[in-house]
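Of the protein chains in this complex, all but one are displayed in their positions.
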Amino acid sequence: MIKTENLSHLYSEGTPFQTTAIEDINIHIPKGDYVGVIGHTGSGKSTLIAHFNAILKPTSGKIFIDGQDLWSADKKTRIQTRFDVGLVFQYPEHQLFEETVYKDISFGPKNMGLPEYEIHKRVDKALDFVGLDRALLDKSPFDLSGGQKRRVAIAGVMALEPKVLILDEPAAGLDPRGRDEILSRIRDYHRETKSTVLLVSHSMEDVSRNANSILVMNKGRCVMHDSVPAVFERAEDLVGMGLDVPKITRVFISLREKGYPVSPNVYTVEQGKDELMKLLRKGGEAND
Amino acid sequence: MPKIISISKLNYAYPAEEGKAPHPALHDVSLEIEEGEFIAILGHNGCGKSTLAKHLNGILKADSGEVTVFGMNAADEEKVLEIRKNVGMVFQNPDNQIIATVVDEDVAFALENLGVPYPEMVERVNEALEWVGMTAYRRHAPHMLSGGQKQRIAIAGILAMKPKCIVLDEPTAMLDPQGRKEVMKTLLRLNREIGVTVILITHYMDEAVQADRVVVMGEGEVVLDGTPKEVFQNVGLLHSLSLDVPQTAELMYALRQEDIKVPIAVLSVEECLDELEKQLGGIGK
Partner (left out) sequence: MIKDITLGQYFPGESFMHKMDPRMKLILTLFYVVSLFLVPDFWGFAIVGALMLLIIIFSGISLKVVLRGLKPLMFIILFTAFFNVLYGGGEPLFPEIGWLSWLKAEGVRNALFMIVRIILLILGTSYLTYTTSPVMLTDAMERLLRPLKAFKLPVHELAMMMTIALRFIPTLIDETDKIINAQKARGADFETGNIFRRAKALIPILIPLLISAFRRAEELADAMECRCYHGGEGRTRYKVYSFGWRDFLALALMVTVIGAIILLMIF
């Protein structure tokens, strides 16, 4: 679905302020995958995703969306890419501007030039995906709560019905309830539409609980891109990069270091409990 | 330790907007805060924690009940400067609380307002920057700094007033993990080393467990109040308030439901390891 070849991007090229944002990225994201993109601030993850819908032009290298080389194609194709690859920026509620929720969500579909009935259908569908009540459609988006605004903004991108949905820190600044709500909505969206989803996040916990695979960015390079268990297999490396691995992973890494036969690959409480119960039962049997 | 803030039966409702009913935010909240405490206040959005914070230095005024800070009524217009000097406040968005275009000039803002004479002002600005570890950036433009650095500048701007108490309203919500750690380290240092009372409103459990005391709010009321260990004992209740529980406590809670006798309020990785080793006792080694 998304493929890059030696993708690099320099900011302020040719000036004394030139900095390398991303360097030599070669990745392939298959159709229908749910990818967590992690890395700390300045690791290049935001720069990377801005290339996927042609907002940024690579300094060198290529990007293929659905087999199409983005920058050797004509401008029309690139505009179509904006609709094929939906990008939800950080704090997306700051982009709301219309008088009503309905109008705001339909802004994207309208720009696509869709007929009114199709727009209507898409707004309805997007509203369902983010779990908002239809009664809100005629309200001003500015009268909603913070979490609701965020969901309206996300619906505005979902209504494009993109093949790839990319979300940059969709839970930033929300309380645990709002965070869980949004993440579970995105999970459902992925399951139902079978589209490709990229979740950019600082939180290893959120990523491991939601994604199927993880792409780790560090200092402008893609240092890991593998399934969630395979990435956690290298949890020590993640700690070395200054990423926060879940507390529970740290507990199990330590248990293993102490010589207990537990998997180091534990990142949810559920897994941790199962792992411990298995061991305790084994111990129980041995005592009998 | 002497009590520095006492809140008794505080009620507050936001005034009605056009065509809407007044929006109640606090209901009979009573709380006592002692000098030198590090308190974390938890609760989901809209539970009234920010509203409570704004009563502590007279930004909002109680409908009924009373807030006393350092022996003054927090709503007393006459003493407003004295109150704000003693109860400093830091907000969520670091961009929206920095006033000047150079770091040290921003830190000096409160001192200018208070009419502090020049030589003393320079000394206090230097001292405040030193405490938050931003001396090297004194001549920088704030908008070029990272979120964590900006928030430390905001803290320095409050610190320069030499407040006895600092209230922070979700200061880490917009920061990355690195910035969060920087801010938390700074706050702990201020609390432990110069005895500033810290009232930290947060959503992050790893921050709350480092406090001396945790207050949990829900729907405008105080629901739980105690040490982190006491509070995180109540995993079920916290879940019902849609709050996070530290993963280690979560694990213990899950094991308890399998009839394994472990304590629930286990808050650090090390502690969790100890408890698990006690249970495992070398099985499989």
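In this document, chain identifiers A and B correspond to the written order of the chains, with residue numbering beginning at 1 in each.
Just so it is clear, contacts are C-beta pairs under 8 Å (C-beta built on N, C-alpha and C of every residue); 3 or more make two chains touch, one makes a residue touch a chain.
Since we're looking at a predicted model, the values are computed, not measured.
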item	value
Interface partners of the hidden chain - shown chains only, full complex considered	A, B
Hidden-chain contact residue, picked from the options B:Cys47, B:Val69 or B:Met89	B:Met89
Candidates A:Gly44, A:Gly61 or A:Gly108 - the one touching the absent chain	A:Gly108
Among B:Met1, B:Ala16, B:Ile99 or B:Ile194, residue touching the chain not depicted	B:Ile99
Missing-chain contacts mapped onto chain B	57, 59, 81, 84-85, 88-89, 91, 93, 95-102, 104-105, 108-118, 121-122, 125, 141-143, 154, 157-158, 161
Residues of chain A in contact with the chain not shown	50, 53, 55, 79, 82-83, 86-89, 92, 94-97, 107-108, 111-112, 142, 156-157, 160
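What we mean here is this: only the chains that are shown with their structure count from here on.
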item	value
Between chain B and chain A, distance of the C-alpha-averaged centres to the nearest whole Å	30
In the complex, chain B residues that touch chain A	44-46, 92, 146-147, 173-174, 176-179, 203, 206, 242-244, 246-248, 250-251, 254-255, 258, 260, 269, 272-273, 276-277, 279-281, 283-285
Of all residues in chain A, those that touch chain B in their complex	40-41, 145-147, 172-178, 180, 202-203, 205, 242-244, 246-248, 250-251, 254-255, 258-261, 269-270, 272-273, 276-277, 279-280, 282-283, 286
